[in-house]
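All protein chains but one are shown in place.
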Amino acid sequence: MPDNRISLGQGILKGLALTIKHFISRPIITVQYPEERLVTSRRIRGCDLVWDSERCTACCTCAKSCPQGNIHIETKVRPDNTREAVVFEIDHGRSMFCGLCVESCPFDAIHMGRSYERATYNRDSLVIPKEKLVAQGDRQPSGYFRPQFEETLPPQSLLIYGGKSSEVKTPENPPPQSPATAAPVSEKKEPAEREKVGVK
Amino acid sequence: MAIGLQHYIILSAILFCIGLYGALAKRNAVIILMSIEIMLNASNVALVAFSRFIVPDLLTGQIFAIFVMTVAAAEVAVGLAIIIALYRQREKVDVGEIDLMKW
Amino acid sequence: MQDAGLSIAFWLLAIASVGSALAVVLLRNVFRAALLLISCFFAIAGLFVTLGADFLAMVQILVYVGAIAILLLLGIMLTKEAMRGSPFSRWQVGAGIASVLLLISMIWVFNQTDWPKTNTEVALEPTTAAIGLKLLDMDAGFVLPFEIASILLLAAVIGAIVLVKEK
Partner (left out) sequence: MDWLHWIIYVVIILAFVLTLVMSFILIERRVVGRFQLRLGPNRVGPQGILQPVADAVKILLKEDIIPSKVDRVVHLLAPIVTFAPAVLIFAVIPFQQAGNGLFFDLKSTASMVDLDVGVLFIFAISSISVVGLVMAGWASNNKYALLGAMRTIAQMVSYEIPMVLAVLGIVLIAGSLSLADIVDKQNIPFILLQPLGFFIYFLGATAEMNRSPFDLLEAESEIVAGVNIEYSGMKFAMFFLGEYAYALAVSTITSVLFLGGAKFPWGLLPQSFIWLLVKILLVFFVILWIRSTLPRVRVDQLMGFAWKFLLPLSLINLFLVAAEGMLPSGFTWPIVALNVTLAVALVVIWANRFYRVGGAKVA
């Protein structure tokens, strides 16, 4: 049996009122991409892996842990019996950004990046040699598995909260990576509290 | 030569005969309906022409034409309904094979 | 000038209507036949305009093109008959001869008849109001046919629904 209280037209009027309210009073949430950018999550597994040559002992743990075999390392022994990576290449084109290399590094020498723009004109430029892997300019490490960086990164801006910001455009300079700030892996634990969604 | 009543009624006669030929010589029921429409239109032309050239102030012919259009609309509605009902039964609209009345 | 324009219009429309009517009858492609039927209706609407029947011309387009032709097209689409083309029946030749004979006799009769004096000098006036008044005039009008026509339409609607309704 149909509901006796039903009154057609009311729902349509409500809908019309809602849409006109959106039309008049809601802010536009479109991001004008090349000019405006959103701040990514602090823990983003971005596409530019960052490598710290000073902390790296060329143990090749990252290369071994990579499921795709994207990391290519050639090492040489220094006179003081430590190792040095002569060749350290990461093929971003094949990476699936699982972050296993970052998690496996015993010396916190490799980090996920924060960039998400990986379009290039040819595939060769997706293979990044070690000179370009170090943190510089907008290549900065993300907070993924590295809580020590997470503190220093700007909070994420989200569309749904009207967090589009015109002031946060280019990422800040990478935080200093002194060995003192980097905690040993064994002591590291997940932050107890989930980070609040950044609201401007 | 000025266009007069003769022209219109002869045109009407030509159209009527074309429609008649179509109605008699075709087997597709839809085409036959179309031919009947042509015949009705031809009669309309004649009616309006008579109205214009013989009794211009009475408009009788035009009113007749309106009634013809009414009848044509009713005829098409019922005719198409019959055609579609037949098509549902026989999968064909060929008037040569519509022999329901033949025992 | 006016006469010349009317003559040109008449001949063009006459050729268009007769040509498309012939095409309706002769074409094998049912869909194109229906489209040419529409052009025939248009030409006849144009003929009504040359006869000073502006209301009737518009009603012609509205009823014939907008409703009847569209219904015929729908009929063609609903029955897959267009695939079979539009064949002639056994009586093709007989029908042709009968039609031509009828045409000849009609033209002969038209030429023989002494039509009443025609006066084409009457000014063209808008016919809408006149037709409306005439249709519903209680004394000398067409009220009864008008009402009968509405009953006819109602009967046609109900008849069509009953015929097509699936059990």
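Read from first to last, the chains carry the letters A, B and C; within each, the first residue is number 1.
By definition in this document, a residue touches a chain if its C-beta (ideal position, glycine included) is under 8 Å from a C-beta of that chain, and two chains touch if they have at least 3 such contacts.
Computed from a predicted model, the values in this text were never measured in an experiment.
Trainee: For the chain that's been dropped from view, list the shown partners it touches.
Mentor: The omitted chain makes contact with A, C across the full complex.
Trainee: Which residue, C:Ala23, C:Ala43, C:Ile61 or C:Ala149, contacts the hidden chain when the whole complex is considered?
Mentor: C:Ile61
Trainee: Which residues does subunit A use to touch the chain missing from this display?
Mentor: 2, 6-9, 12, 15-16, 18-20, 22-23, 26-30, 32
Trainee: Where does subunit C touch the missing chain, residue by residue?
Mentor: Per the touch rule, subunit C residues meeting the hidden chain are 29, 31-32, 35, 38, 54-55, 58-59, 61-62, 65-67, 69-71, 73-74, 77-78, 126, 128, 165.
The definition used in the following text is that only the chains that are shown with their structure count from here on.
Trainee: Between subunit A and subunit C, what's the gap in Å when you average each chain's C-alpha atoms?
Mentor: For subunit A versus subunit C, the centre distance works out to 74 Å.
Trainee: Name the residues of subunit B that each touch 2 or more other chains.
Mentor: Residue numbers touching two or more other chains: none in subunit B.
Trainee: Where does subunit A touch two or more other chains at once, residue-wise?
Mentor: Touching at least two other chains: none.
Trainee: For subunit B, which residues are in contact with subunit C within the complex?
Mentor: Going by the criterion above, the answer is residues 1-11, 13-22, 24-31, 33-35, 37-38, 41, 44-45, 48-49, 51-54, 56-60, 62-63, 65-67, 69-78, 80-85, 87-88, 92-96.
Trainee: Over in the complex, which subunit C residues touch subunit B? Could you list them?
Mentor: It comes out as residues 3, 6-7, 10, 14, 17-18, 21-22, 24-25, 30, 33-34, 37, 40-41, 44, 47-48, 50-53, 55-56, 59-60, 63-64, 67-68, 71-72, 74-76, 78-79, 81, 84, 86-92, 94-96, 98-100, 102-103, 106-107, 110-111, 115-116, 118-120, 122, 127, 130-131, 134-135, 142, 145, 149, 152-153, 155-157, 159-161, 163-164, 166.
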